[in-house]
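With one protein chain held back, the other chains of the complex are shown just where they sit.
The chains carry the letters A, B and C, assigned in the order they are written, with residues numbered from 1 in each.
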């Protein structure tokens, strides 16, 4: 296939990043900067809601954070000392301004703004029931279900209403909300998606990753715990655990690929984790007499450095990435198609020529890109190409906030490793094993009864019920008020 | 004041035009043309919903019809043999894409699209109750209340649900709706706003005015009657009168100013009505020895012709209108401000000079423009300027779908005719009397107990309860989901 | 044909309007207002150059004046007490920002800005010679030739250079220029296109028409004379006549159609001229027992009033114009095409029905619209339709700044009046005669040897040599540097 876009990189993709700050005169500006640092978690749209003690000031737009918030007059409108923001990457349909978060609603107690990272697994089931009751939905985001559930709660206090709503909700969610001069953070009982707490002077911050603290010079305090809800207001931070106690099942793919390498998660350096995975991979699947270790840029670099340092084989930039790749812009004619245009990567021929190459990447999803990269390295003159993958085979879809193809499109669901090796044209292929992966993160082998991570994409062991999926409600046509809009 | 915009013409303004067509392969294109003919009823935004037997295809946008529907790819998407459309001119706040009609919702029975001309007088009161029940509103338009009321109805059939909803609704409404392969038209029990029925081959048409039939060569059949609901489907037209019987109270200002002069309303030619009003005005308030009758262009022209023909005083274009006036575009400096820039009108000096002028206009609202025009005519050399107005003094706000200032801003609410004459600098001033106005339309004098028209803006006699107004709910902050949006 | 645009009105069109003001702190703003009043002379693009004593500040854009100069920051940049401006309507090819005037160049003596109304008849012939010398042209406008000729002049003084250049130039030109703290106005030796002088306090103004003075409250002084060049600087106005003396041949079509009815030209009121032409037409070609005189709006109105007053037949708005017509926006299907969509005009059925109608228009060019309008009036029920045209038959192209089709497309070039009457479907057709037209303007019959006006479009008597036309250089491919540009 010719088409290559920034997302046509055969990767899984995080769907959202969230950021909130309490008690700062530059709340919206710092939120925009935080969202910018979290841009890798969602590139389709961005939004900020700022609360100025009286009004909720909102701006949302399609595109990258720096585009959406570039104009000074927009930032000026976002008055207030509390702000929450959201980056989004949507999986289906047209990107629509209607679905951009934070969602805002005036509820009986007043205004309420909500930003959500994750994905609910019983949203459509609840939605059907709400529609029967006469509720009208305005967007297709699962997050709106939380707001409708809150609207029906008998409680007066927004926190009580939110807890009420979340008790009916299943799935993965890290939420940041703003209501009545307070900022609220919640992580679902399994803590599948990350959420961290930071501090900048007297201002508290909630964010998906610690790199959003670093950009503004804020200090990392701790991760919000699985099932924890924090209310941040003038009295400080009040923490509670209002939900049934569950074991933490943090998403292990955050370590492998999603998170930025300079972030900390669960107190660990993501870069260190990736190098460690590369090192375990070198131990488990060495390549004898190889000449060079070449990363598939840019995400394969830390694991390749780990592999190189463990194996002693030199690390080389055998593949160069074009920094300016946005999206494919040329409609290919037949003549162009067969040229195998290399929009994004180019092999460094001089270093590849005649070499036995260890090619390190972090995952194979559909396998479309892997074949092209192996071919490119071979055409550049490599003697042998040995592919090493710093994750186990990706066999199952994620229902917790990661954009994954259906199982049928996942190469490792359909084929075993030998067959995949053939199809991508490698001389050898090895994935890291699940147990080595656990060890690389500092755990013992995977505890089958009570694993430390959510690794459903490798094992099919889903920690939260897939209610909608089991009710065939995943692809149901969604009931909304004014579904379409002017483009 | 310097600022002159297309709406700063000291006129009252219609807020909406509606159009729908059933059973035509070019439904959306004909709807766009119909909306274009109704452009004078709303210039802020336009929308069309087309139903293709399966899907509702929607496009809406801010701006004039020809801008919103200019692109061929947009028209192509609007597939379907039923289409309904809406022009809007909003009275308050920022024009927002969120408020553009037709409104669309997926209700329990399926899709429902609704276009509304008029204004509801108990919408905010109902809205409060709906919010208490947990309803979330998405826009600030009163029309959404109808949809929420329908969502709560226990009936299965969309027509039954609509009737159910409208039984709780007060105010002025001419509605065109589309659901389940049918088109529905309704006019409120008083028939305050117009709605007519037409035919083009096998296609039925509903529209605000007959000029929307003429543009596409369709035939005028009849007016939808006050309180009548028609369902147009494959069986033809089924009419019913599901509401309490009321006397018709058609808006008399449609004859005076709102409707296009080439439209027919209640079987009468609007142009003829305006000439007739001008003639009655000449009889009631003659100007002896006047040299010329000059209309304030363009709306004053028919009444001026009537005045001229009745009085025998020659009709002359003493004031020329710049066809290209859109809006004021120059920020005035002090230097410019005192020049009295004439963006829109210019006196025809040669014809004005030394003349005794009868200046005919259709209304004085705030009086801001009248003073400027009288001054302009005097500066051009007129010997005397006698102002004749083809409506009675406008003293009261409209709550039925016309954009009016509050009473306090209405010149005739604050001052008597002598005082107004002084303030606008005329040698004499006369309005047509309410009784002459009725006679000009072919009625006898106004029947005080049971007048034929809604003339509340002149008399303060409001035919429908002003529930929200009486409950102080007119300017209440409105509860919506995601009130603001990216601009 | 279905296509109707604002220019598809079967009219000839003026190609440009010019305005300049000297010695005013709001020079650019007043120029924008002046251009707005001259918008009918060119709607495609607009530009202003302001001189602040040191720099020439320029802004140009495609579209109407109020769009091009709407943004306050644009007006702010246009600093200076001298400003000249230009409206343009181009006849061929894509509208291009490159061709928008005023043209600006840094010449050896300094900056020079030039705005031109008219058309040169030897521009391409001169251009070829300049290119042979090594000159590179940047736009396709004939006006650039003037600048290149100035660049080659040996004189130091800009006025001398301009005179030098104009001595080689043939054609119609009314020019406003700005150089070295002075404003210059020139009218070609025949004075074909208009140029008037006005005053506002201490500021001098040059403009195409007096309506541009009225909008800002300025005073009309006089017309610049044929062959006159005025320099306006700190000493006042210095007038000279540097060219060979010729008889004035002012364009008579300015009276018939181009100019705004509220303008004065050669000291005469355009509105008065048009009424007078209508009256002469009534005398020359009466319609017995006609019921109503109906103008084709809007340009036919003054002549129709004249016809009505002279004949005693009542004037009625039998055709209503949609004020919102911009351009055709719906791609017609076959189904729509045969409907004969009436985007711009609608007959006022009630008044037309059963009547013997005199339909007054100002010209028939290709005849495409006339047939449609006669048909429309007949379909509305007219008993008879008698067409009266307030210009003689238009048989010849204009080469002096008016957009005309080639002779072959002109209906009156191909057919006699009887045949045209048949083709447009009228019961009778009459044009005003050339002699009556002259009389209507206050002249005696046309002096064949020395006519007072340029009437070449009726008579083929061209006052200025058509050098390019005779050299077959009219449609020559034009030599430019960077002809095309990003759109």
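Just so it is clear, a residue touches a chain if its C-beta (ideal position, glycine included) is under 8 Å from a C-beta of that chain, and two chains touch if they have at least 3 such contacts.
For clarity, every value in this text was computed on a predicted model and none was experimentally measured.
Mind giving the shown chains that are in contact with the missing chain?
Even though it is not drawn, that chain still touches A, C.
Which of these, A:32, A:229 or A:429, touches the one chain of the complex that we don't see?
Checking each option in A:32, A:229 or A:429, the one touching the absent chain turns out to be A:32.
Which listed residue, A:347, A:387 or A:424, touches the chain dropped from view?
Residue touching the absent chain, from the options given: A:347.
Using the document's definition of touch, tell me which of C:61, C:381 or C:405 contacts the absent chain.
C:61
Quick one: which of C:105, C:221 or C:237 touches the chain that's been left out?
Touches the omitted chain: C:105.
Just checking the interface: what residues of chain A touch the absent partner chain?
So the residues of chain A touching the missing chain come out as 24-26, 29-30, 32-33, 36-37, 39-40, 43, 64-67, 69-70, 72, 75, 200, 211, 214-217, 260-262, 264, 269, 271-272, 298, 301-302, 305, 309, 314-317, 320, 322-324, 326-327, 329-333, 335-336, 339-343, 346-351.
Applying the definition given at the start, please give the residues of chain C touching the unseen chain.
47, 56-62, 68, 97-98, 100, 103-108, 131-136, 138-139, 144, 147-148, 151-152, 477, 479-486
As a working rule, only the chains that are shown with their structure count from here on.
Counting C-beta pairs in contact, which chain pair ranks first?
Looking at every pair of chains, the most contacts join B-C.
What chain sits nearest the middle when you go by CA atom centres?
Chain closest to the assembly's C-alpha mean: B.
So, what's the distance in Å between the C-alpha centres of chain C and chain B?
36
Just how far, in Å, is the C-alpha centre of chain C from the one of chain A?
63
Averaging over Cα atoms per chain, report the distance between chain A and chain B in Å.
Centres of chain A and chain B (C-alpha means) sit 51 Å apart.
Which residues belonging to chain A are in contact with no fewer than two other chains?
Expected reply: no residues.
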